[in-house]
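Of the protein chains in this complex, all but one are displayed in their positions.
Order of writing sets the chain letters: A, B and C. Residues in each chain are counted from 1.
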Amino acid sequence: MSHNSFGHLFRVTTWGESHGPAIGCVVDGTPPRLPLTEADIQTWLDRRKPGQSRFTTQRREPDTVRILSGTLEGLTTGTPIALAIDNVDQRSKDYGDIKETYRPGHADYTYDTKYGIRDYRGGGRSSARETAMRVAAGAIARKILGDGIQIRGALVQVGSQAVNRDNWDWDEIHNNPFWCPDAHAAADWEKTLDDVRKSGSSLGAVIQVIASGVPAGWGAPVYGKLDADLAAAMMSINAVKGVEIGAGFEAASFTGEQNADEMSAGNDGVRFSSNHAGGILGGISSGQDIVVRFAVKPTSSILTPRKTVKKDGRDTEIVTKGRHDPCVGIRAVPVGEAMMACVLADHMLRHRAQCG
Amino acid sequence: MSHNSFGHLFRVTTWGESHGPAIGCVVDGTPPRLPLTEADIQTWLDRRKPGQSRFTTQRREPDTVRILSGTLEGLTTGTPIALAIDNVDQRSKDYGDIKETYRPGHADYTYDTKYGIRDYRGGGRSSARETAMRVAAGAIARKILGDGIQIRGALVQVGSQAVNRDNWDWDEIHNNPFWCPDAHAAADWEKTLDDVRKSGSSLGAVIQVIASGVPAGWGAPVYGKLDADLAAAMMSINAVKGVEIGAGFEAASFTGEQNADEMSAGNDGVRFSSNHAGGILGGISSGQDIVVRFAVKPTSSILTPRKTVKKDGRDTEIVTKGRHDPCVGIRAVPVGEAMMACVLADHMLRHRAQCG
Amino acid sequence: MSHNSFGHLFRVTTWGESHGPAIGCVVDGTPPRLPLTEADIQTWLDRRKPGQSRFTTQRREPDTVRILSGTLEGLTTGTPIALAIDNVDQRSKDYGDIKETYRPGHADYTYDTKYGIRDYRGGGRSSARETAMRVAAGAIARKILGDGIQIRGALVQVGSQAVNRDNWDWDEIHNNPFWCPDAHAAADWEKTLDDVRKSGSSLGAVIQVIASGVPAGWGAPVYGKLDADLAAAMMSINAVKGVEIGAGFEAASFTGEQNADEMSAGNDGVRFSSNHAGGILGGISSGQDIVVRFAVKPTSSILTPRKTVKKDGRDTEIVTKGRHDPCVGIRAVPVGEAMMACVLADHMLRHRAQCG
Partner (left out) sequence: MSHNSFGHLFRVTTWGESHGPAIGCVVDGTPPRLPLTEADIQTWLDRRKPGQSRFTTQRREPDTVRILSGTLEGLTTGTPIALAIDNVDQRSKDYGDIKETYRPGHADYTYDTKYGIRDYRGGGRSSARETAMRVAAGAIARKILGDGIQIRGALVQVGSQAVNRDNWDWDEIHNNPFWCPDAHAAADWEKTLDDVRKSGSSLGAVIQVIASGVPAGWGAPVYGKLDADLAAAMMSINAVKGVEIGAGFEAASFTGEQNADEMSAGNDGVRFSSNHAGGILGGISSGQDIVVRFAVKPTSSILTPRKTVKKDGRDTEIVTKGRHDPCVGIRAVPVGEAMMACVLADHMLRHRAQCG
């Protein structure tokens, strides 16, 4: 058991604080002889990197990853792969004022209560900076999964503004700074988030991640269910408050007739009339697209003063200056994709172990 | 790693199929010298037991639990506690017709694809019968947590009919067969579910589980987050398609100002102005109520014919007769409570291990 | 983590006390569609069963195993296999006198100190009765390994009397009640152990277990080494005080020249001039026989009075009557074989997961 590891056969352990010398991870269980270079990982990290538009934190981190072990001449060796990213643009002074004060909605209070000590610099371990290592591990997971499996994420809601699914165009996600598949929604969000940004406020969001090409049979009853692992993986991302698979909460309103994804014989296997199940039945993949959505709350680091308490128990107010994301949901898209990749890689190996 | 275990220090391993001789579990890690008798467990099992109203399956199982190890003279000894329940009311003939046919929305197809073999009798391992052992384990978890922590579940939505939270009355949940805290909603549901039942259809539902009295400090960054473990626990329950904590998906629509639970000095510690966080910040409990909701899809066992395929790949139609729940969400309430208890007991021990 | 489980992908959890209603285990991770009946397991249990000669405990336990889950029509289904054996010949009165007194060399004192409670009836959880479930699990492990891998154990030393390895004859182990491969040694032991038995004393022993046919490549650096897992597996057997692989402690006296198992090209792969490594290099199997030995201390249940203390701290003497083994090493032979089988089955699956 490790509080800072996830996965079983594809197992990732992350370490590091927002303002320490570096962050990193150890990825164990990778099959041998997979091509893997730092560039293969960097390409995914660059998508999550802060400071790429005015809608994400202005912290400037090159996030340059180094492979410290586990490869030889561009191939994985089957031994643990250690990755590290140096922290470059730390400005600890920005955070000095919150050393003694708990930001509402942040982990400040709970860390102090649990441990009796807290690395207050930039949120320490609770910083979303940790998610860079998830993206790095996800890059390795994608190598394991191979080209036959495609994992794509999109932002589908910002505040109360959802995309129109009739407008969905995967190509569109590269045309706006939001990973938005709906050009109209993207235009609306731009206005909305400019207002939010200028007022020093923030907004929540919903992310959808889809994995295509996953064969039927991955996942395992009863506590190794693919959807249970996906739920934990997504919920472990900073600020996530909800996770759903397929029809999700909407399924509560369905009748059995509406919900059943009918099956028929197709040319290359079973066909389904719909995908309310989100590609998972009884915790095992059905061969359909795996569909996961998760909700991200608005960041609590805002310019409007909020009531709170100090470490010594006295009442006070706080304004969090720092450099923050008006909508942390944006950068959560590549993180969600990475967690999907890691869970699938783990279950691919688990399935191979038991079923050959 | 075990696909059929959950928890780390309070660790539960379940076994058994719907129509095998028995189902059971092994609970490891229980502290010694806790009072524990079969009656302590039976009382919770009786709440989940089938056949208690016309709104749940008419299968008649006494679900009498036996303690096979781990106690001496009414006290736990610290060694593994084995529990078993004999299966009594199996009618395998009911299920003979689905031996060769995959029920849409069921795990039939995915089990067969994964394992190349499937216990078709009553769903085998994928049957909700397995959840009886969760409830049994939850009874032990409650003993560990002690009387200071209260865990209560309620059904808050059936189909598209949600409770009115202004009417919430915990006492009410014992006055109707739905664990419904709103008397008006309960009356509506009775009508709705009678219609559903008579027409051989089914409906989804949403369950809310609240734990009060949990001290601040349980849970752990980053992959041992309390909410990540709760998400996995709830998502692992049969038919669950979504999990949310506190404000959940609604938090996506919030601004940072709306979402922040402001803090102030109270008489016995910190007070919060609201609980959008659902009692968890940074994966660690804050001392507020832990609030979890999960969505259950309608059962796929319905009387309306649905298109599907046979094991040999040919198209067919299926009507699932058997004895089923018109709304499986009802019996999911005690199961959700049990999973909350198990996750909390595990984290209580995990916190004690690291932080003393 | 579970204190009562071992293995990772082939994972066994045992439960039960010497004088409770039953003992049992849950075996998770077994590949599907393996032929498995109760008879397949019973045949191995019968080899370990008490009361088969005058040299083992006279407790009469039929040790009849029941499969409670995880198979269908004689094939494994891939879901957890639960096994149970009812305890039949409990005579709790035999042990009443040790309820308040700690037997030297037994776990009585440490259990009481750890847990503040102890099932004193027949040793409770610390009884060697638990090893029956290891043998049962080992029978399933052998099915996974298949016929190409042969696992055989022998008693190679009783007290200070070792076998003469020049006399080694595997067929001989079925001709005496000791699993002794040397007919001369067996004759000597018979005399020795009759004396020991009559005087109410006991003797230690050394067991050797050999696995043939294991392919090169199983095991994993650095903490998943095959020999590290074997060491833990054997040391976890009751009364074991030492484990060695290949040349073992004798290797300390070797020079590098003596120790090196030289290699040469053979018809079907590499040949080794010797097997001091015991078939494991760098924690990974080399294709040679896997050779493990372990030492078992003499049972502490003897008729000679020994000084000890009572639960209340006062000095006393104790004579342990009950029904005990003059040499517990004898019945440890099938247990050692079973642990070898379980470790190998686990590593077979682990290797397949990572390396395909």
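By definition in this document, a residue touches a chain if its C-beta (ideal position, glycine included) is under 8 Å from a C-beta of that chain, and two chains touch if they have at least 3 such contacts.
This is a predicted model, so every value here is computed, not measured.
Q: The chain left out here touches which displayed chains?
A: Counted over the whole complex, the chain not pictured touches A, B, C.
Q: Sort through C:67, C:209, C:243 or C:341 and give me the one touching the missing partner chain.
A: C:243
Q: Of the residues listed, C:85, C:302 or C:344, which one is in contact with the missing chain?
A: Checking the options C:85, C:302 or C:344, the one contacting the hidden chain is C:302.
Q: Applying the definition given at the start, please give the residues of subunit B touching the unseen chain.
A: 1, 9, 29-32, 78-79, 221, 349-350, 352-356
Q: Could I get the residues of subunit C that touch the absent chain, sorted low to high?
A: 1-6, 8-9, 14, 102, 104-107, 109-111, 113-116, 125-126, 130, 157, 159-160, 196, 201-206, 216-225, 227-236, 238, 240-265, 270, 273, 276-278, 280-287, 295-302, 304, 306-309, 313-315, 329, 350-351, 355
Q: In the full complex, which bits of subunit A touch the chain not displayed? Write them out.
A: Interface with the chain not displayed, on the subunit A side: 1-5, 8-9, 11, 13-17, 20-24, 26, 28-29, 32-33, 66, 68-70, 72, 75-82, 84, 114-119, 124-125.
Everything below uses one rule, namely that only the chains that are shown with their structure count from here on.
Q: Answer with same or different: of all residue numbers used at the interface between subunit A and subunit B, are over half used by both copies?
A: Shared-number fraction above one half, so same.
Q: Need the CA-centroid distance for the pair subunit B / subunit C, whole Å please.
A: About 39 Å, centre to centre.
Q: Subunit C: which residues touch two or more other chains?
A: In subunit C, residues 1, 9, 29, 32, 78-79 touch at least two other chains, as defined above.
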